[in-house]
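A protein chain is absent from this complex, but the other protein chains hold their places.
Naming follows writing order (A, B and C), and every chain is counted from residue 1.
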Amino acid sequence: MTEGRARIAILGASGYTGAELVRLLARHPRVEIVALTADRKAGQSMADVFPQFAPLTLPKLITIDEVDWTGVDLAFCALPHGTTQQVIKRVFESAPHIKMVDLSADFRLRDPGVYEQWYGHPHQALELQQEAVYGVVELYRSDIRKARLVANPGCYTTTAILPVVPLIEAGAIEPDHIVIDAKSGVTGAGRSAKESLLYAEVTDGMHAYGVGSHRHMAELDQEYSKAAGRTVVPSFTPHLIPMTRGIYATIYVKTGAGVGAEGVHRVLADFYKGEPFVHVLPLGQVPQTRFVKGSNMAFIGVIKDRAPDRVIVISTTDNLVKGASGQAVQNMNLVLGFPETTGLEQIALFP
Amino acid sequence: MTEGRARIAILGASGYTGAELVRLLARHPRVEIVALTADRKAGQSMADVFPQFAPLTLPKLITIDEVDWTGVDLAFCALPHGTTQQVIKRVFESAPHIKMVDLSADFRLRDPGVYEQWYGHPHQALELQQEAVYGVVELYRSDIRKARLVANPGCYTTTAILPVVPLIEAGAIEPDHIVIDAKSGVTGAGRSAKESLLYAEVTDGMHAYGVGSHRHMAELDQEYSKAAGRTVVPSFTPHLIPMTRGIYATIYVKTGAGVGAEGVHRVLADFYKGEPFVHVLPLGQVPQTRFVKGSNMAFIGVIKDRAPDRVIVISTTDNLVKGASGQAVQNMNLVLGFPETTGLEQIALFP
Amino acid sequence: MTEGRARIAILGASGYTGAELVRLLARHPRVEIVALTADRKAGQSMADVFPQFAPLTLPKLITIDEVDWTGVDLAFCALPHGTTQQVIKRVFESAPHIKMVDLSADFRLRDPGVYEQWYGHPHQALELQQEAVYGVVELYRSDIRKARLVANPGCYTTTAILPVVPLIEAGAIEPDHIVIDAKSGVTGAGRSAKESLLYAEVTDGMHAYGVGSHRHMAELDQEYSKAAGRTVVPSFTPHLIPMTRGIYATIYVKTGAGVGAEGVHRVLADFYKGEPFVHVLPLGQVPQTRFVKGSNMAFIGVIKDRAPDRVIVISTTDNLVKGASGQAVQNMNLVLGFPETTGLEQIALFP
Partner (left out) sequence: MTEGRARIAILGASGYTGAELVRLLARHPRVEIVALTADRKAGQSMADVFPQFAPLTLPKLITIDEVDWTGVDLAFCALPHGTTQQVIKRVFESAPHIKMVDLSADFRLRDPGVYEQWYGHPHQALELQQEAVYGVVELYRSDIRKARLVANPGCYTTTAILPVVPLIEAGAIEPDHIVIDAKSGVTGAGRSAKESLLYAEVTDGMHAYGVGSHRHMAELDQEYSKAAGRTVVPSFTPHLIPMTRGIYATIYVKTGAGVGAEGVHRVLADFYKGEPFVHVLPLGQVPQTRFVKGSNMAFIGVIKDRAPDRVIVISTTDNLVKGASGQAVQNMNLVLGFPETTGLEQIALFP
């Protein structure tokens, strides 16, 4: 490492999660960005693609094949699903010393059959799939510290796992009655030029999408079922909201007898006491996406419903930070042995 | 009536629903606006308050006390909750010939005890409360035709009643398992200068509010319970979305055995066949608020959830049109014996 | 004409201006839409492409080659620049009885050399170019009544021509000192899936574009120079604003001696007195795009600057209505001999 800094590569630096990694890492005191790849924009500077970086000194965009892996300690992989598993397999073959934090969905599902069912083709790197550690830090911290390959979780799933898994594990809620009404900002869909993502099609209105078919459900099923010790299949409906960043999950749960909102709140408050990036609000307080925009925080609120055994749990994150690049840096910090919060101290930008 | 046009007064013309009434009625071929009131802005022209009306010829804003009731056939009342019941009582006492369409919540609840419970004081016009007809046209059309006082329903409730009441009545769903995750545009909160409604506090983010306490729940309880023949208490969580207009209700229901999404869809498609202002999309299609913005339409979609007995019903309206002023004009058309769609033919403004 | 209604075709019905034509014409009492074309979406229904039209009965989308021209009285052409001139030439050859209102830029410039200079290729239909009438109704009304081919002007140009041409003609301002700082909503760029038009790239920020190179300048030069009787080359800088609809032109002018803001205001107020779609505000009042959204109005304001001979003239329109489809319908009304305001009475949708 140059001057004791870890040398970092970002594969897929021209998308939104790539840009967010650069934003966070450029001010991280323990790392140095040594390679940025973007196959279709190779040869350009990051400032051509994202002019906000013009004041920084950054390496030029190159293709993945041009990366000199001997000079890299850890790579973030922000490539599309499907191609990712082949790229990472190839990198590990030629450079087994590399650590990888993968932001795609390729290594999140542990069961090869489930992967094939949701993604329509057999996994191309089965051994790595088994090796990968699922990167919800608050649940798998010690495994991540030892990992070579971290599967950074999805934005919807991070937001819906953090408040629910501790409740299932504690037996506080009935796993068969979980309804997740989730709302997402637009950057969750990436920087692809689709008609449905045009300003005039998204602003000043909203709609559900992928109802009953969104792939993040597979991750939810996996983690909820693991917590319950049996198969759990929650209702999950995503909506597209006219906002740039933010996931907002309104989660309807049914508590066990005598638990109530107070019991739910106590489980979560205890579980996340001392966690630097999960803030459980006082009982009855409602979070807003604005509290977390641009920060690595998750805010969780617990509110009584009218019926005594029904509780509403609300969880919110910034899909590009705690839901993607921020959590990826948090994972990197663990993998490289840095203090977990390094480079992630930024507070939400509001207003 | 001048030239055969009904003479219309709008009480509370300086708010958003008042302006929306003017927008709709200014082009209505069977009516003439003869009085516009706004106590605090009396003396100003509508064009001072809403410059988009500058090209129209409209009466000046006056106080309610200045209205000459002998020259009025029907009045829309767009005043705050609470004062409305006193104003309407007084108007009827001095001018019993008047027809009234009230956009406040004052006459929506039939049970005086329920009113007192939700609004914190006894109703001040109990006889009128009993006389009032609840103005969901598609459910109470024949009563509305004979009514002197129509209680125009709330925006959330219109949106959540239209898709659910026919399902309860048909026995297609279990009334005890209804979860309504509702999202609203900002104009639902009116034109009051509150910090929480400032642009910088609302844009590019979202949050729930009034969880477990929103007063529209009383209307839902009333209509759902009436349909079920017993007390029904749905879960209802409203959210504030950065959009000007639009209510979007994602409703999670549990069907009876063998009903499924197809059965739910069939009930709704049959029930609303021929209705001019309710459009049931083909099974599996998801509505958007954009489809109804500026129009009097409700769009309803029915989507299968993953479990066979769970169905997601989505309903959307423009809160200022079908959720307020448009439905009020629809009610007026019935009360005055005009064709129901007169003046309401405008298609959504998209993009 | 069926039942006395003119039979209308819309070429290019799947774009925003096409949809806006359908919105306006569907409620127009003197016309019937008999053909809708969209080459790439032929075979679909308009409701597939724009679900807000689901409640209407409309012809299916077909290709231009499938149109039966014998059954068409007038066609709107909302096709891309360049191909338009060839399509219209071909239609006129096979169906000379057709009237055409063209929304592209192809027939707006009278001088073939200027066309070639700005568009990079010789015009392919020179005779039609000479025949076409430039469709700013308020300036060319009598010519439009007799026209077979109307070149509907651009949105920026309509907005900047209306307030300035009468001032140049009256000698009230110095033609060599006109600075037009123009701002546009996003729909001005159409419904094409480009990265630069994505929600996340447009919302909550702004920028200039096409500085010194925007093609609408050629139209401005043409009309300003015609008014001045000599070459006029204004400064014109367009900006992209996070709003769906709306053009806002802040125009800095220098008046002749003794004219001042009062003189400028008097010229415009006199010129547009009695015009149904141009509203000149009282001196000193500032228009907003909100006053015209969804309507065919232009609002014009005149404000004193600090120096006595400098005046700020502000003009605003909805780029899809007065700046495109509304003005096109206004032109159609003239061409077909209907009252000019028919079908265009809608007031702005605010809020």
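Assume a residue touches a chain if its C-beta (ideal position, glycine included) is under 8 Å from a C-beta of that chain, and two chains touch if they have at least 3 such contacts.
None of the values given here were measured: they were computed from a predicted structure.
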As a test of the contact rule: which chains in view would the missing one touch?
A, B, C
In the complete assembly, which of C:Pro122, C:Gly205 or C:Pro282 touches the absent chain?
C:Gly205
Of the listed residues B:Val186, B:Val232, B:Leu281 or B:Ala348, which contacts the missing chain in the full complex?
B:Val186
Looking at the full complex, which residue from C:Phe76, C:Phe92, C:Tyr248 or C:Phe338 touches the chain that isn't shown here?
C:Tyr248
Interface residues of chain C (partner: the chain not displayed)
179, 181, 183, 200-201, 203-209, 211-212, 217, 233, 235, 237, 239, 241-246, 248, 250, 252, 286-290, 293, 303-307, 310, 312, 314, 351
Across the whole complex, the chain not displayed is touched by chain A residues 16, 19, 23, 26-27, 50-56, 187, 203-204, 244-245, 276, 279, 281, 285, 287-288, 290-295, 297, 299, 320, 345-351
Missing-chain contacts on chain B, rising order, are 16, 186-187, 191, 193-195, 197-204, 242, 244
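Quick note on the criterion: only the chains that are shown with their structure count from here on.
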Can you compute the centre-to-centre distance for chain A and chain C, using the mean CA position of each chain? Integer Å is fine.
46
Let me have the rounded angstrom distance from the C-alpha centre of chain B over to the C-alpha centre of chain C, please.
36
Chain A and chain B, separation of their C-alpha mean positions in angstrom
40
Residues of chain A whose C-beta touches two or more other chains:
200-201, 203-204, 242, 244
